[in-house]
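Just below is one structure, and these are the notes that go with it.
In this view, the complex is presented without one of its protein chains, the others remaining in place.
Take a look at chain A:
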Amino acid sequence: MSLAVTLPGLALKNPVMPASGCFGFGKEYSQFFDLNELGAIIVKAATGEARYGNPTPRVAETSSGMLNAIGLQNPGVDNIIADELPFLSRFDTPVIANIAGSTVEEYVKVAETLNKSNDLSAIELNISCPNVKEGGVQFGTDPELAKEVTYKVKQASNYPVYVKLSPNVTNITTMAKAVVDAGADGLSMINTLTGMQINLKKRAPIIANKTGGLSGPAIKPVAIRMIYEVRQALSDIPIIGMGGIMTAEDVLEFLLAGANAVAVGTANFQNPHACPEIIAELPGILSKYGFESVEEAIGKGHVHG
């Protein structure tokens, strides 16, 4: 059974990687399992300078999911290159940096700075963070802005660029086409869906930022639908799929919808061993449903007419 998949800049031994923001920079989870088992690792967002994020509470539990409004807290791109990425270079696992910014200039600066690191294989361009006041989500909801930032980051970066799409749009294929036209090497989808939870006793939103991004199994059907639509519109673009993956069956569902690889986010919090357990179960699930490799399953969930 071959689990290997190849995407631009990424020769993956299996299609499963932790999602950005749900795995830090790998150190903590390396205490639970050998990071060599992972297909790749997507690290926490990098911005131009260190950011300390939003006030707390930053998370809330929902039915089948969670809300978060971390606010892109991270040590800044220079510290990430100096202090965080070298640790990951000891593993035989490709590392994908996630970049964020408030302005096109900040995105470009982070992308240029990351060229200095020898520890990366690709970058994920986060134009979809719903939790920061400036930038973030508006780049992910306006096709012209998305095009501009993708084009400029693509020009600035030595790495393949996967653009991470926001689900908080009416038409996901418009956004996907815009960033692919601008030169995106691949897509990563989906980021979180904006939501809110109100505390009955306190008569106020639980999250200090009021709104947060919904993740976990609650959003899986939205992710599957969006990947399916984008795959129909763009048959060749590499897609890293994510949103609510908890099991190897979920991975197969994403592959069938058209994802070439997948990322696991919130599940890591519930089970630090989520990624290696899913990877271990994947061959059995693929053969149970009649596939001999991961590659064979990609896009096979589409019906015509």
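Assume a residue touches a chain if its C-beta (ideal position, glycine included) is under 8 Å from a C-beta of that chain, and two chains touch if they have at least 3 such contacts; residues count from 1.
Here is the rule we go by: contacts and distances are computed from a predicted model.
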| item | value |
| --- | --- |
| Record-based protein name (UniProt) of the chain missing from this complex, from "Polar amino acid ABC transporter ATP-binding protein", "Dihydroorotate dehydrogenase B (NAD(+)), electron transfer subunit", "NAD(P)/FAD-dependent oxidoreductase" or "Phenylacetate-CoA oxygenase subunit PaaI" | "Dihydroorotate dehydrogenase B (NAD(+)), electron transfer subunit" |
| Options A:A60, A:I81, A:V180 or A:V251, residue touching the unrepresented chain | A:A60 |
| Contacting the left-out chain in the complete assembly, out of A:N14, A:S188, A:N209 or A:T266 | A:T266 |
| Touching the absent chain when the full complex is considered, from A:Y29, A:Y159 or A:F291 | A:Y29 |
| Footprint left on chain A by the chain that the document does not show | 21-24, 28-29, 31-32, 44, 52-53, 56-62, 64-66, 68, 70, 73-74, 216-217, 266, 268-273 |
